[in-house]
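Report on one structure; see the data block that follows.
Left out: one protein chain. Kept in place: all the others.
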Amino acid sequence: MLLQELLIENKGEILEAWVDQVLATYPEDGARIFKKEKDQFANPVGYAVKNSLWEVYTLLFEKNETAKIVAALEQMVQIRAVQTFAPSEAVSMAYTLKRVVKSVCHKEKVADLEGWQAFEEKADILAYTMFDLYAVSRERLYQTRIAEIKSGNHITTDGGCPSKLMDKNIAPKAELKTINV
Amino acid sequence: MRILSPFIAVLALIAVGLVAAQVPGGQALIGIVLPYLAFALFLGGFAYRVLYWAKSPVPFRIPTTCGQANSLPWIKQNKIDCPSSKLGVIARMFLEVFLFRSLFRNTKAEMYEGPKLVYGSSKFLWLFALMFHYCFLVIVLRHMRLFMDPVPGFVAALEFGDGFLQIGAPVLYMTDAIFLGAIAFLFLRRVMLSNIRYISLSADYFPLFLIFSIALTGILMRYVFRADVVAIKQLTHGLATFTPAIVAGQISPVFFIHVFLVCALLIYLPFSKLMHMAGVFMSPTRNMINNSRMVRHINPWNDPNIKPHSYAGYEDEFREFMKEGGIPVEKE
Partner (left out) sequence: MAIMKADKLGVSVAKGPSLMTGAVPKKDWPDVEAIFKPGNYAYPAKKEMMEYHSQKTFPNHPGLFGEPRDWDPEADDWKLPENWKEIILNGIKERLDKFRSLKIFMDCCVRCGACADKCHFFLGTGDPKNMPVLRAELLRSVYRNDFTLGGKILGKIAGGREMTFGVLKEWFMYFYQCTECRRCSVFCPYGIDTAEITMMGRELLHLVGVNINWIMEPAANSNRTGNHMGLQPHTFKDNIIYLCDDIEEITGIKIEPTFNRKGAEVLFITPSADVFAEPGIYTAMGYLLLFHHIGLDYTWSTYASEGGNFGLFTNNEMMKKLNGKMYAEAKRLGVKWILGGECGHMWRVVHQYMDTMNGPADFLEVPTSPITGTRFDNAASTKMVHISEFTADLIKHGKLKLDPKRNDHRIATYHDSCNPARAMGLIEEPRYVLQNVVNNFHEMPENTIRESTFCCGSGTGLNTDEIMELRMRSGLPRANAVKHVRDKHAVNMLSCVCAIDRATLTSLMNYWNPDVEVCGVSELVGNALVMEGEKERETGLRFEPLAGMEG
């Protein structure tokens, strides 16, 4: 069997594992109800991730429309960019996918070097698209912070008039703590 | 654990009822002494709880406004969801208490492909909660037959309506079936929905198990074990007229379990979340008129000693700046 066939035939299984691994950050965690639940009011954020991955998978391996993955990924990456992830983890989906597909290959005993090269190429596109989007999102986040300071709202925290009267020695925590990613 | 321990507690209650019904004097204890005791504790506890609430003032007028307020005469006010009169509040409370208006509003957040967050209407909780509460009410009212002689007309009418389908003999009461179904729904909802299970406490499962057991023993008595209604009525009517007596050996043990559980519920109720039946009437976000700009609301503990930083103090600090800036001052 060729890898491309495997990717389509085992789509359900691969996606399930992929979503599962992306969502579950805690290896010790047993509960996997999001796999089972169809309607996801419990966790729209997790669900957004799931939907994005499904769409991206379809675009990459079924429809072959690589250019469209930006739109499919945009909001998911935007969400992950403001969550408590390390950057590497926020955009690690492509590597997770490689791992999943590799294990399915093993199981199905597929040895299709050419196919794997094609697959890897697409997975790489996914990886650096996400990296780009992540960087854009983070930059936008800090631009937002800067814009907020420029807008004049900062005067409430930096004006500090009453405290200045109380104590000249201002070395508040607020100034010391810088962004810590 | 949160499900198991209340389950065991209810089983224990059933066992106690069952055993007590067999030992000498036990029937009198469960059939006569306990009901009086439970009812007294229920009334006492209920009154205590309501008075405990009422003892605290409502310092501020804080209705949650769920519609357009009374404003300019040509702007259409939502007189029920944002009442500006007593009548409006009465209507709002009526809808809340009898039709669960707020639950009817319930929506469900869902994420669709895109991903798109969509808020759909979700009426299941409202529907089953409504069924549960109304069936409970009808069943309680139907039981009035056992405490009153002659049986009041409305009770007979209720029974007729309830058995309208004429299925089986004795006639199946629709409320019995719906009641069990609704409890099952409320229970399954708690167990199946991950976030509801996450927030549920033992105190949420216990009443469900207890009420389910009460309903089940009642149904068993009516449809399976066929309890001796005449003997039961003799007892219950005796209780209501303060001349209780037990006709020995005629009443099935299931009845005593049933009574025992009902007593447990009566005693438990004032100390539990089931007090929401009274609390809903006293909720300040619902039972207040939204007229706080029209009529001054009084806060009994308003502290007159809290005064703003005075203008004089302000001017003293900034007088020079004010004069320079051409802002009028009191003292030159």
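Each chain carries a letter (A and B) given by its place in the written order, and its residues are counted from 1.
The criterion applied here is as follows: a contact is a pair of C-beta atoms (placed from the backbone, for glycine too) under 8 Å apart; a residue touches a chain by one contact, two chains touch by 3 or more.
This structure is a prediction, so every number in the text was calculated from the model and none was measured.
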Among B:Ser56, B:Gln166 or B:Thr243, contact with the omitted chain is made only by B:Ser56
Note that chain B touches the absent chain at residues 2, 5, 49, 52-62, 64-72, 74-78, 81-82, 84, 96, 100, 102-103, 105-109, 116-117, 119, 125, 129, 193-196, 198-204, 271-273, 275-276, 279-280, 282-286, 290, 292-299, 301-303, 305-311, 314-315, 317-318, 321-322, 324-328
Touching the unshown chain, chain A contributes residues 22-34, 41-46, 49-50, 78-79, 82-90, 92, 95-96, 98-99, 102, 137, 140-141, 143-145, 147-157, 159-163, 165-167, 170, 172-174, 177, 179-180
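The rule is short, and it goes like this: only the chains that are shown with their structure count from here on.
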In whole angstrom, the CA-centroid distance of chain A from chain B equals 44
